[in-house]
Every structure is written in C-alpha cells, then in structure tokens.
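Following: one structure in structure tokens, then a few remarks.
Every protein chain but one is kept in place in this view of the complex.
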Amino acid sequence: MLSNLLITQFSTLALLTPPVAAEYMALVPGAIVSVLALIIILVDSFHRPGTRRDYLAYFSAIGLALAGFSAYVLWDNTLAGPVFNGMLYLDKFGLFFAILACLAGGLAVLQAPSYMRLVRMDRGEYYMLVLFSVAGAIFMANAADMLTLFIALEVMSIPVYCLAGYLRRDGRSAEAALKYFILGAFSAGLMLYGISLIYGVTGTTSLEFIGRNLSIIIHDPDPAGALASGNLITVGMLLIFSGFAFKIAAVPFHIWTPDVYTGSPAPAVGYMSTAVKAGAIAAMLRVLLIAFEDPVLRGGFNGFGWLDVVFFCAAASMVLGNVVAIMQKNVKRMLAYSSIAHAGYLLVGVAASSASPEFFLHHDTVLFYLATYTAGTVGAFGVLSILGKNGRPVETYDDLAGLGLKYPVAGVLMGLFMFSSAGVPPFGGFVGKLYIFSSAVQVGNTTGEFSFIGLALVGVLSSVAGAYYYLKVLVSMYMKKADEKADTEMVMTSSAKVSLFASALLTLALGIFPGFAIEMARESMVDFQGPSATTQKVQEQGRQQLEEMRQKEASSRVVADGVPQG
Amino acid sequence: MQIADYSALMIFLVLGVVVAGAISALANQFGPRNKTKQKVLPYESGSNPIGSPQQMRFSVKFYMLAISFILFDLETIFVIPWAVAWKQNDMLGHGLYALGVMLVFVTILTIGLVYEWKQGGLEWD
Partner (left out) sequence: MFEPTLTHYLILAAITFCIGVFGVMVRRNAITLFMCVELMLNSVNLTFITFSKYRVDMDGHIFGFFVMAVAAAEAAVGLAIILHLFRHKRSVDVERADALQL
C-alpha cells in the first residue's frame, strides 16, 4: 500500500533548485544580525588603541533594533510551510522569538560599557559574541529541520561559552566557561545521538516528515521501509529532550547553572539566561509539537510519553529552584537558582498546553511569560553590572547592603525587577505567572485531569516561597547598614541608562497593558507552521476568534469615536 | 580489486615489524651494556639538552597554529563537495547561485582570518 511507504525528503534535483526571492525573507532578521557581527569584527580589528569601545555598544544595539524591527515588518508577510528546501520557517512564531532574542541581546550589549569600566577591561569581542549568539537563537526559533536546528543551537551556544570565560584575569570566569563548555558539548552530543536515532527510524531530518513518518510507523504494525522499533523512538526522543532541558536549565539538567552564572560577567549572564532559554524553548516547542506530535508519543492520559517527562521536569524545577535559591548568599547564584525555577514555570505552560491538541493555542502563555521574564531578568543583571564594591562588581547580599539608599536610581530599578520576578502586581512577572497558572487550571478543569491543577498549585506555592529571596535583595539594599569602609561605586554610562530604563519600561508595560503582547503571542501560535490536521483545525478556530475580536474592537472604536461627534 | 591483491603488502608489513622488533629485542637482551650519563642523554644534535623531556611543554604558539589549522582545514569538507557538484549545478543553470553561496562562505572565513591577523594570532614571536 502506498500510504505505508515512508516519506523521504526531497529528490536530489529539488535540492539543487535555488530558493525563490520571497523565501529569502526568512533570512532577513538573522542575516541582519550576522552581517552586523561581521562588520563589528572588522571595525574592532581596526580599532584605534587607547580609545574606548563604547560606540560598538550603540552600533550593535541599533543593528539589533533594526533586526527586531525587520521581524516586526515581516509580521504580516509570513509564508505557509517551510522554505529553503524545508530548512527554515517564516512564521509569526519564529518572528516573535526573533524579536525577543534581539531585545535580550540589545539590552545586554548596552549594559556592557558600564561593566567593562567596573572590571577595567575593554574588549570588542563581547559585542560580536552576543550578536553571533543572537543570530543563532533567531535561526533556532525558525528551524524546520533537525540540521538547521542543530547548527543554530551550536551557533547560539559556542559564543556563550566564550562569554562565560570573558574575564581573562578572573580564574572563576575560566572555571565557569570550562563547566559550561564541557557540559554543553556533552548535552549537544546526547541530543545529536537522539537525532541520529530518529533519523534512522524515519529516514528524514525534516521535522514535518519526521512527524508524519513516526505516525505511520506507530500506527502501522509493519510499515514498508521502517526500522520498526518503539525503543529507538523513545530513546531518541528522550535524548533530544535532554538536550533542550540542558539549555533551558531544567531539573535534572541544571547542575551547571549556579556555577556558570556566578563566574560569568553579569551582562552576559543576563543574556544567557534569557535569549538562550528563549531559543531553546522555541526549538523545543517546534520539535515536540511538529516531530513528536503523535498522541502516542505525547503520552499523558493514555501512557508514557514526553508530556510526562515535561510534567516531572516542571514540578522538580519549580520546587528545587525556589527552595535552594532561599539558601544562597550570593545574588548571582540566587538568580541562577531562580532561573531554574522560571524554567519550571515555563515547562508548566508547555505541559498544560500540550495536554491535548484542543489547548494548542494555550502555548501563548509560554511565549508571553518569556517576554516578561526577559525584561525582568536582563534588567536585574543590568543593575548588578553597574554597581561595584572595592573595585569589583557586586555579587553577594552583603555587597549590596545600603546601596539602595546611596544610589536611589539603582535601588528603585532593582526593586522593580525583583518585584516583577517575584510576581507582584502590577509588574510583568505577575501577569505572566497568572496567565500560565490559570491556563493550567483551566486545562485541568476541562479535561478532568487534576494533576494539572496540582501542578499549578505547586507553582503558586513555590513562587510565593520564591518571593522571600527576591525581597531579601531589597531588604539588604534598603534596610541593612552600608559598610562605611567599603569603597562602593555606580558606573552609570548613558548606554546602561538606556538599557535599564528600557527594561523597566517594558516590565511595567507588560504588567499594565499586557494585551498587546498577549495578542502577539496568540497570533504566533495561530500562525505556527507544521502541526497535524487536528491541530490545524484548532489554529483555524483561533484565527477566526482573533478576527472577530479585532472586528469587535474596531466597531467599538468607531462607536466610541462616533459618540462625541453625534 | 580484491583484498587478496594486497596480501603481499600485508606479508611485507608483518615481516617488517617482526624482524625490526626482533633485532631490537635481541640487541637489548644480549648486547653488552655500559650506561654512563653521557650515553643515556637524549641526542639533541650534539648540544646538551635543557631540562628533562617529560617536563618539556609545547609553546602556546603551537596551540594557536593548531587551532587555526583545524578551522581552516575543516572548511575543505564544505568546499570539496561544492566543487564536485559544481558541474551539475552549472548544467542546471544555477551556476551563479552556487557561486554566490560559496562566496558568502569564503567571505565569512576571510573576515575571521582578518580578525586573527589583526589580533596577532599569526605572529610567530
């Protein structure tokens, strides 16, 4: 029977056909960032010694803003199905993450000049490393094939390993880099082995074809041309998931996080805890929702599958991250454990929305949460990278003692970011958490599967516990007495000002007017390319709802405008 | 060509290893030995060696060279398949496209080389 045959990817002739002009649009945001990074390499190579490199920060930030803006322009010009012979997608989902990565990268490069003054070094590599990593994150979110996904993952990760070891005079930075590198390469190896097993079973590396072929193999006892082995599929799936779990720092793949975050330069940590996480989450959703979409692989209600693994990782990350963070004395280390907890919240969103195809659009909670998390976390690390004590950047709670009163601007900003991360209204983090947990409760209610409500409960309780350590930062900044003998400083360059105020503004805006971002996230999920026919129906319903909502809004606006005239 | 055609080579290899090994082993076993300090010194073209060979470390210069070598050596795994497929590409009428793709690749590598050069990665001393 023909339907039993597995789909092989493309004929050789098709591979040799150049892409048409419209397909190049898929490259635009990533290409802008990559070209910018190359230009910065050249500019830095011919830099006049003895002058500061602050202009590189502005240059990179403007370029990243341009790339983000290009993604916004492309927003309504997406293409159905993969482009470049099935290598990349051009859909709103990818563009959303492109904007997010550009945002995180832009905020992180603007913080660098202050930090460089604090640590007394000035090297141009920081900017190009961040830019290359942003390019990797963008392509990772757009990947439609395991090949592009893997290369983008490495393009995103390798610069971040270098960023971790950026402080050349600091042995701890070298140690952080080594730990991140060895474990990162190890997890990439695990993931690759998983990809190779899945390739062996399905005979293709394209996500969509993997999805279709896996369905054929699972539901047909003896399909033609398949290596019929459920074990290979399970092992491959778990190995691929472990690679992503490492990148987003979810328990049990979180061991590297505290050490790496403590040893690395603060602005780079802000970047690596947000953009890298976003890129990995995007690719993970692509793989799980396109390649492993089949209900049998998904598991949950009717057997063991990836949903159970995500569920476990979510619960473990939330509990472990929040509990261990309470015991920390170092603020960077505390933020590392809290980043593990945030990975847990994100996975709650993934698990709940994957419970069944009808909740597909609930994945927008994950996207929105990532936006709020990015604004809050990059901002918090930004404050840490402008404050210094005794000639080095602040790190511990004791270092921060009394600085809130001494430097009111830094104090107020830190308060804002901490409140947002802790989930205090009216800041972004609160809306993000509310959105994720209410979605989980709704899924639990609708399906009658109360484990999701339990998961949401664990999340709410652990985030309440988490508020303690966030507020402890503010307690030491405002209530503790400053060390009189210590020589504290605040290096507030104009670029750092731009970065910090932008993150603060974004945190507030996402908390007070979340509608805009939520609508963008919802549209991204509606436009998500590649899932099966069942999910496409859900997406179609979502599209209609969005349109109705817009029409209603438009008509109410007409009425509102009409009233004073009439 | 069959594997049997290489049997002469194989025999030669085995015999060579056995004979050379046997001569060294026999000389080592039965030859007279009179170890003096001068005799056990490693031979360094007549001059006295500095330090012991175990403690000798390679200079970092070699490391830079090795890294550059790996990176620019590995580019060939993309260039050679491209060159092999060039004829088909040209026949199908996308010669220019294929050329453009490779130009982008080589440009990026060149920018890396320029950076390395300006940073002093190619300086020997």
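Things worth noting here:
The letters A and B name the chains in turn, as written, and every chain counts its residues from 1.
As a working rule, contacts are C-beta pairs under 8 Å (C-beta built on N, C-alpha and C of every residue); 3 or more make two chains touch, one makes a residue touch a chain.
Here the structure is a predicted model, which is why all the values come from computation and not from measurement.
Set against the missing chain, the residues A:Gly165, A:Pro265 or A:Gly279 yield one that touches it, A:Gly165.
When the whole complex is considered, the residue among A:Leu178, A:Val409, A:Leu474 or A:Val498 that touches the unshown chain is A:Leu178. Only one of A:Met25, A:Val43, A:Leu66 or A:Ile151 touches the absent chain when the whole complex is considered: A:Ile151.
As for the chain not pictured, it touches chain A at residues 8-9, 12, 146-147, 150-151, 154, 158, 161-162, 165, 168, 171-172, 174-179, 181-182, 185-186, 188-190, 192-193, 195-197, 199-200, 203-205, 225, 258-259, 262-263, 328-330, 333.
Seen from chain B, the chain kept out of the figure touches residues 60, 63, 66-67, 70-71, 73-74, 77-78, 81.
The criterion applied here is as follows: only the chains that are shown with their structure count from here on.
Centroids of chain A and chain B (each the mean of its C-alpha atoms) stand 41 Å apart. Across the complex, chain A is touched by residues 85, 88-89, 92, 94, 97, 108, 111-112, 114-115, 117-119 of chain B.
On chain A, the positions that touch chain B within their shared complex are 13, 16-18, 38, 41-42, 44-46.
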